[in-house]
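Got a structure for you, written out below as structure tokens; questions coming shortly.
Missing here: one protein chain of the complex. Every other protein chain is in place.
As written, the chains take the letters A and B, and residue 1 is the first residue of each chain.
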Amino acid sequence: MDIKDIIKPENLVYKKTSLMQDKALSYCPGCGHGTAHRLLMEVIDELGIREDTIGVAPVGCSVLAYDFMDIDMQGAAHGRAPAVATGIKRCWEDKYVFTYQGDGDLAAIGTAETIHACNRGENITIIFINNGIYGMTGGQMAPTTLDGMRTSTSPYGRELGSMGHPIKMTELIAQLPGVHYVARHSVHTPRAVRRTKKAMFKAFEVQKERKGLSFIEIVSNCNSGWKMTPVKSNEWMEENMFLYFEPGDIKVDGKLVEKKKIK
Amino acid sequence: MAKVRGAIVVDIEACKGCEICMVTCPNQVIGMAKEVNGKGYHYAYMENPEGCVGCANCAIVCPDGVITVYKVKLKQENEKTR
Partner (left out) sequence: MKELKLLKGNEAIAEGAIRAGADAYFGYPITPQSEVMEYLMAERPEQRTGMIVLQAESEVAAINMLYGAAGTGKKALTSSSSPGISLMQEGLSYIAGAELPCLIVNVARGGPGLGTIQPSQADYFQATKGGGHGDYRLITIAPASVQEMFDFVALGFELAFKYRNPVMILSDGLIGQMMEKVELSEQKPRATEFDQSWATTGTPANREQNVITSLDLDAGQQEVHNKKLQAKYKKIVENEVRYEEFQTEDADYLFVAYGSSSRICQKAMELARNKGHKVGLLRLISLYPFPKDIVRELSFRVKSILCVEQSAGQMIEDVRLAAGCEIQIEHFGRMGGMIPIPEEVLEALEQKLIGE
């Protein structure tokens, strides 16, 4: 069978969602941000809620998220996305509101806003991209940088005694009663992508039912910051990041999940 | 004998040559072109097109969403003759 006979509209099985704008992403080759953006837009597209969804972009690599996601969005100051989302959601109770934040934004400068939005049980969804580094500013140490990991501000490796420990924000906020659903996934393999997408569907479902805050951490790569090829960075992520930031459901239906590893 | 045949179309100019699709493909269909696109990236292409089953794994892991996937179910030979 000739390839021309396969590439026909009636045989289409996968195409980028139209909610992703038709422009080149500003991310480095192989960066998980692009995949996470697309999944989020696919979920909003498939749920048919574009008209009722408002996103909040952070400061960091995804500061221009609204240039790629073709939906109404607000750009927040560094770390303030959960407060901005709170303001939006309280004014539009019936709309879907999400924040999309990196680890520097959510787990360092925005710690207070994150914890209190979670604690109030705001009916919003937080998508948290954790790549253990400040990507946008050039690879500095993040609150989630692993023990011994080299960054531009920890050139000899993160030294826990003086630089503190990588923070597990996701486990931390899962303790809060206002938080209904918490999961940690990744987007580097087809299987991981499918799990993440399923989790996003669930998160928006939780929001629709007004059960509280839904929080999805996506452990991701930063091949430029980690100074690796994209493929190598994904391997390194599996071998190192996943040991500390273990993928899987953390809180489901308002109840903490007993640890079980997924392969 | 393959019961399904697939094919991918790569948006060459949007591809950044990260190779994640290449290592993801279960049938080693995808290779990176020797030529480069306008940005200077070696872009993904079907090196072994006959192996593609249209599983879309490449497309769903592609960070830049540059892959579109098509698939057809092939009728079995004996079905045809019956």
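We take it that a residue touches a chain if its C-beta (ideal position, glycine included) is under 8 Å from a C-beta of that chain, and two chains touch if they have at least 3 such contacts.
Note that the structure is predicted; figures quoted are calculated from it, not measured.
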Shown chains touched by the chain that is not drawn here: A
Per the touch definition above, residue among A:63, A:167 or A:228 touching the missing chain: A:63
Chain not shown: contacting residue from A:28, A:43, A:61 or A:76: A:76
Selected from A:62, A:86, A:101 or A:224 as touching the chain missing from the view: A:86
Touch criterion as defined above, residue of A:15, A:95, A:150 or A:232 at the omitted chain: A:95
Chain not shown: contacting residue from A:42, A:113, A:217 or A:249: A:113
Touch list for chain A against the chain that is not drawn: 49-54, 56-57, 63-64, 66, 70-77, 80, 83-92, 95-96, 112-113, 115-116
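Here, only the chains that are shown with their structure count from here on.
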Intercentroid distance (Cα basis), chain B paired with chain A, Å: 27
Residue numbers on chain B that touch chain A, as the complex places them: 5-7, 9, 13-14, 16-20, 23-24, 41, 46, 49, 54-57, 59-72, 74
Chain B contact footprint on chain A (complex, rising order): 1, 3, 5-8, 11-16, 20, 24-25, 27-35, 38, 187-190, 193-194, 229-231, 234
